[in-house]
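In this view, the complex is presented without one of its protein chains, the others remaining in place.
And now, chain A:
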Amino acid sequence: MSGASLPADERLAPASLARRLLGRPELGAVAGAAAVFVFFSFAADSFLRAASLSTILYSASTIGIMAVPVALLMIGGEFDLSAGVMVTTSALVTSMFSYQLTANVWAGVAVSLLVTLAIGLFNGFMLVRTELPSFIITLGTFLMLTGLNLGFTKLISGGVSTQAIGDMEGFPSAKALFASQWDIGGVTLKVTILWWLALVALATWILLRTRAGNWIFAVGGGADAARAVGVPVVKTRIGLYMGVALCAWISGQHILFSYDVVQSGEGVGNEFLYIIAAVIGGCLMTGGYGSAVGAAVGAFIFGMTSNGIVYAQWNPDWFKFFLGAMLLLATLLNAWVRKRAEARA
């Protein structure tokens, strides 16, 4: 700085690329993902193989499809503990409706969409009507759905899993949409990855480019203030829960059309994985901040960690410990990077 010319006003200078990147909410998650990736590249021999990476992507996509709407919901300041079993409910409805009425499978798919959306509507409606914490409301829905899943399946199918519907009309075309896969040079890519990417793109567009996106941030930042400036708080909240339901429907159909039979007791506990993915991705537990891309990166970190531990052949008795520790480290790194970025920006 020899001061030969006057320095330009720094506020008017175009922000450098690095500085613009540092301002993004996903940055910390990306740094965490890179760290986990490098770590397992060294820790596990088979981690970097193409086949392994496709397995990891698939695993991330199954969590990621649900992490997207759950992230939006968390930005809007709410939780959904029923998200995990709702996936199973959705798959059960399709399977049992089609089988019992010997209907075209697509009819079951449509009925399942309606039922699942109705559950989302119920969650949202109960929340706005009772003003109780969403934690309590959806905990109730979670338990009720767990019971309904087992109860109805036993009542209708006579067993704890549904009958096979693989030979029914409409199954192949529905399978193509929800559970197809391609072999590219020995690597299997599953369609859920496309669903996942499409949902991330859609959610990002909604959040950053539409009025609804502004409403979501406003409701999560402070519902009363949002209401005062004319944001339709009720509509936004119900919409967010129906978004979770829509994605639960997609996930549920994927499980059904992948395996042809649904186990009624599954899905319990997965709701936390979705929340973890969203939080690693930069969503605040208190609402008002976060991004869909971040949640996708969070799901990817989860996929890398849960599969990486297996590839590294660590003792499975400690699996949950390693998983928790890695996730905590990734989140800490995320928080640290974001703090530094905010300090510099």
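The definition used in the following text is that a residue touches a chain if its C-beta (ideal position, glycine included) is under 8 Å from a C-beta of that chain, and two chains touch if they have at least 3 such contacts; residues count from 1.
Simple rule for what comes next: contacts and distances are computed from a predicted model.
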Legend entry - Per UniProt, the name of the complex member that is left out, chosen from "Substrate-binding domain-containing protein", "Germination protein", "D-methionine ABC transporter" or "cytochrome-c oxidase": "Substrate-binding domain-containing protein"
Inset, instruction - Tell me which residue among A:Ser112, A:Thr204 or A:Ser264 touches the hidden chain in the full complex. - result: A:Ser264
Inset, instruction - Pick out which of A:Met96, A:Ile255 or A:Ala341 touches the chain that's been left out of the picture. - result: A:Ile255
Inset, instruction - Kindly state which of the options A:Ala35, A:Ala110, A:Ile136 or A:Leu150 is in contact with the chain not pictured. - result: A:Leu150
Legend entry - Interface residues of chain A (partner: the chain not displayed): 45-46, 49, 51-52, 55, 58-59, 62, 150, 159-161, 164, 255, 258-261, 263-266, 307, 310-311, 313, 316, 319-320
